[in-house]
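What follows is a set of notes on a single structure, which appears directly below.
As you look at this complex, bear in mind that one protein chain is not there, while each of the others sits in place.
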Amino acid sequence: MERIESGIKGLDDLLNGGIPYGHTVAVIGPFGSGKTTMAMQFIYHGLINNEKCVYISLEEDRDSIIKTAKEFSWNFDDYIDKNLLLVKLDPEDAKSTMTRVENDLTQEISDFGAKRVVLDSATLLTMMFQEEHEKRKILFLMSNAVKKAGATSIFTGESKPENPMVSRDGLLEYVADGVILLNQIPLKEKYELRLVLQILKMRRTSHSRKMHPFYIGEKGIEVLADVDLL
Amino acid sequence: MERIESGIKGLDDLLNGGIPYGHTVAVIGPFGSGKTTMAMQFIYHGLINNEKCVYISLEEDRDSIIKTAKEFSWNFDDYIDKNLLLVKLDPEDAKSTMTRVENDLTQEISDFGAKRVVLDSATLLTMMFQEEHEKRKILFLMSNAVKKAGATSIFTGESKPENPMVSRDGLLEYVADGVILLNQIPLKEKYELRLVLQILKMRRTSHSRKMHPFYIGEKGIEVLADVDLL
Amino acid sequence: MERIESGIKGLDDLLNGGIPYGHTVAVIGPFGSGKTTMAMQFIYHGLINNEKCVYISLEEDRDSIIKTAKEFSWNFDDYIDKNLLLVKLDPEDAKSTMTRVENDLTQEISDFGAKRVVLDSATLLTMMFQEEHEKRKILFLMSNAVKKAGATSIFTGESKPENPMVSRDGLLEYVADGVILLNQIPLKEKYELRLVLQILKMRRTSHSRKMHPFYIGEKGIEVLADVDLL
Amino acid sequence: MERIESGIKGLDDLLNGGIPYGHTVAVIGPFGSGKTTMAMQFIYHGLINNEKCVYISLEEDRDSIIKTAKEFSWNFDDYIDKNLLLVKLDPEDAKSTMTRVENDLTQEISDFGAKRVVLDSATLLTMMFQEEHEKRKILFLMSNAVKKAGATSIFTGESKPENPMVSRDGLLEYVADGVILLNQIPLKEKYELRLVLQILKMRRTSHSRKMHPFYIGEKGIEVLADVDLL
Amino acid sequence: MERIESGIKGLDDLLNGGIPYGHTVAVIGPFGSGKTTMAMQFIYHGLINNEKCVYISLEEDRDSIIKTAKEFSWNFDDYIDKNLLLVKLDPEDAKSTMTRVENDLTQEISDFGAKRVVLDSATLLTMMFQEEHEKRKILFLMSNAVKKAGATSIFTGESKPENPMVSRDGLLEYVADGVILLNQIPLKEKYELRLVLQILKMRRTSHSRKMHPFYIGEKGIEVLADVDLL
Partner (left out) sequence: MERIESGIKGLDDLLNGGIPYGHTVAVIGPFGSGKTTMAMQFIYHGLINNEKCVYISLEEDRDSIIKTAKEFSWNFDDYIDKNLLLVKLDPEDAKSTMTRVENDLTQEISDFGAKRVVLDSATLLTMMFQEEHEKRKILFLMSNAVKKAGATSIFTGESKPENPMVSRDGLLEYVADGVILLNQIPLKEKYELRLVLQILKMRRTSHSRKMHPFYIGEKGIEVLADVDLL
């Protein structure tokens, strides 16, 4: 099976070599667990390998994205427009977002020739809509847009506060071919939080089901694939 | 009593020989627990024994199903149309799905002469409808279609995040003659997930009520019927 | 006080001799806990003692009921129409069910001269209705129909997944004179489920409040009234 | 302060001599915990002391109430109409019940000269109404009817399954001057239920806040006021 | 900072000398925890110090309030009208209550020259209204009425059954400058309830954050400020 490197150190080992080509992978977790960082790192790995990438954001605007990436020395501005397409969706205007996704975005992603796509975050996207069926629709539209373009993608999603192993809208995991959980678990009698990663689902490949510690350093996320939690 | 072999290694032993003929068995569990794999394996076992099979999917399209099966060396394409009918229902269009199930599907399944039917997933099917009574209706329609054709079937269903022993819509277990739970339970102080299977209900036969470990290998699911969890 | 034998081995001892005559007893529990089996056994005990019995089902149709009973060597077909009335209510058509129960069923049960009545399941019955007051109404109608006929009855009901000591609709226990819980509790560090029975309420008689193990064997349910759980 | 004897052996000691005169006492607990028995015993104690009593029931009809009381050798029929007024409210017809309570019941209770009143159960009464404000209204109407007549009363109420220290509608404790909890707690590693009583609130008097075991014997409820739970 | 004595023995020590002048203090807790007693004691302390006091009740009427106070030898009737204004709001008539609070009450409290005000209970007040915004409005109106009059006040409020540290409507703590929790916690292996007090919030002053036992004796509440819970 064809796979692509995630660019996240340690993760590809847990996936038997990488993310299956064409998969939509949901990266879920509570806020502050590193979902955006992982998504950017995935994009940056594509950029330095000369792949075309699309980064769709509802949380941060163009400038903010570039600044955030720069903190890890990922120079998104070097690639903008030629290899990197930054798309900002307005988290307020539900109607125009639906129209945009429905009419243009599929074509845009496809025309651009995207190999990697990020949607940050799918939760803010579904949160824009009141009705369950609209939430489902926008998510399927987005997913189909990416699949048609033949791209591999990461959709970030907030996890449910009362159960971090499930996404907030409870829909994202249906759209996704894989689900990776980034979580913060209390260590040392609950007085400190430790970042951990766990692959909950990945179609068409066997994978680790362990919880692995990871950290966010100067070069982004590194998963300690061989370190056991005590 | 007449029974049919599930094709899942180890499972038939727990069921005193197999699934009672004509049963609708709900296979419930969280995402990533192997429900689709079990459903495909059930179908493949029918195919190689020359039984006619129908695979109804709302999650994956035709190509994707074939690809997923191929990962386990189950060559669905060898059987397509002659012995295997792949039906893709659109998880977005509630109205047309209801019409299709109500009018044609019963006839289709029956005309095809299906011995085994899979519905993957019943959760996505009920999720399409807003009203409780519509959810119930589509589920009963589907179930009746299968029963009338005299087929034995597996309906997969997501389990409730807060209580994996119950299906997400809370309806599937009413339609089903049997309920098999696929679950991921934390082992080793919660830092790793272990796959386990448990038969929660099976009409007209006695059965194991133990939790059995299983794994997903190159040839699909194997239940370790004789292995005790520590 | 007049009592009738339940026919369930061991249960009558826990009830000081049997179910008080004329009682409506709710048998609640999760799916797969043996509620239908207990209801059928109660009916069969009446049949072999030459009592007229009515079995009202929403879950299984005529054929299915007979087949299920036959697994325990209870030959329902020997008694059909003369001593056993099988009534199938359609779990989909709320309106006609309400009409039927309201107009005819009371008369039918009474004319038949029923001594024992089973409703399997009250949960499916109330689930047919959207509004709380309709749920309550159908349940009271059904209960009154049975009471007027002077019959003793068992109404099965699914228990709440998050609290098995309460029925799913939270209404059944108001209608019932008695409540018997069939439950599955995890034994051996949670890796196996054990069937247990507990009488939660029984008007006009003292009763055991212990949890008793039971099993489902070839001749139906046997309660181990004298066995203590460790 | 003037007090009246409850008639429940052991309870008056926990209340420093009895229920304060004119109080409305909510007796809450799960089904099967003895609420109706306690209410009947309270009435019977009035009857044998020549007090006029009113028993308002939504659960059982006239015959059933008399039969249930007779199980404890409380001969309600000896007192009927002269000293005991049995009122049956239809748990189905919300409108007529509201009208009846609003217009006639206050007068009836007062004209009868009731010293003790029982309402069994307040939960079924409030359950008849859909809207929160109607529930509140019927409860206040009932309470005021009793207060105006100068009677002391017991209102039984189902407790919340997930928290037995609160009534099901969450309103009864606002109307009541006192709240007595009848509960079933698991003993011996959860395999047996023990009946316990606890006074949660009693205006204008100090009271025990301990949990006391009680049992239901041939002569009704006896609270073991001096027995400590282990 | 100016402070006023609460009159509750032991409490002022925990508050570094008393309640900050002009504060609205929410006293929250489950029913039966002594909220009304504390509110009355606060008023009585004002009365014997010749301060004008207003007691607004939704739970008890004029006579009942006087009787309840008399149990602690607090002779409210000696002060009525001259120094003590008793206001009874009808817990049923939402509209007229809103009008009364909106139009007259502010003026009344101010004209009377109230130094201390009690609202018993804020929960019954907000419970009268269906809509969230109405609940909020009545609470702010009441709070502003008191603030404008320059009075220090206690608003009692039921706490949430599932979390006693929060008020039932979830609004009272926003209006209040301080929150005091009266709670009943299980001692001795859960078989007895112990009354405890804890200051959860108090603007403009440091305060104890410990849980302190208290009891309700013949002279009202006494907080055992120096006693540690084991």
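Just so it is clear, A, B, C, D and E label the chains in written order, and each chain counts residues from 1 on its own.
Keep in mind that, in the parts below, a contact is a pair of C-beta atoms (placed from the backbone, for glycine too) under 8 Å apart; a residue touches a chain by one contact, two chains touch by 3 or more.
As the structure is a prediction and not an experimental result, all values here were calculated from the model.
The chain not shown here is in contact, across the full complex, with A, E.
The omitted chain makes contact with just one of the residues A:Pro91, A:Gly113 or A:Gly170: A:Pro91. Residue in contact with the omitted chain (choice from E:Asp61, E:Asp77, E:Glu173 or E:Glu222): E:Glu173.
Within the entire complex, the positions of subunit A that touch the omitted partner chain are 30-32, 36, 59, 67-68, 71, 91-92, 94, 123-124, 127-128, 130, 158, 161-162, 184, 189-195, 216-217. As for the chain not pictured, it touches subunit E at residues 1, 132-133, 136-137, 140, 160, 162-163, 165-166, 170, 173-174, 179, 198, 200-206, 209-211, 228-229.
The working rule: only the chains that are shown with their structure count from here on.
Taking shared numbers over all numbers used, the subunit C to subunit D interface scores under half, which places it in the different class. Overlaying subunit B on subunit D by C-alpha atoms takes a rotation of 120 degrees, rounded in steps of 5.
When every chain is reduced to the mean of its C-alpha atoms, the one closest to the centre of the whole protein set is C. Subunit A and subunit D have CA centres that are 59 Å apart.
Shared contact sites, meaning residues of subunit A that touch two or more other chains, are absent.
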